[in-house]
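A protein chain is absent from this complex, but the other protein chains hold their places.
Up next is chain A:
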Amino acid sequence: MSDIADRVKKIVVEHLGVDGEKVVEGASFIDDLGADSLDTVELVMAFEEEFGVEIPDTAAETILTVGDAVKFLEANK
């Protein structure tokens, strides 16, 4: 896993209190990791803070899985 993927995973584990093993690329925050819609907003805020980027609402709406987040952050680092 890339450094970005590791950091994303760490945030997801901490924030959602889920088992690290479940935080795989294809895992959907809501369907697989038990997040509610407010959690997804908070995850985006946490990514913004960790990576020092701004994630506009239009992009945030397309970040549905762990892989989506990693892809966005890799493209916008």
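Everything below uses one rule, namely that contacts are C-beta pairs under 8 Å (C-beta built on N, C-alpha and C of every residue); 3 or more make two chains touch, one makes a residue touch a chain; residues count from 1.
Note that in this section contacts and distances are computed from a predicted model.
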Tell me the UniProt name of the left-out chain, picking from "3-oxoacyl-[acyl-carrier-protein] reductase", "(2Fe-2S)-binding protein", "ABC-type quaternary amine transporter" or "Phthalate 3,4-dioxygenase, alpha subunit". "3-oxoacyl-[acyl-carrier-protein] reductase"
Considering the whole complex, not just the chains shown, which residues of chain A touch the missing one? 38, 41-42, 45
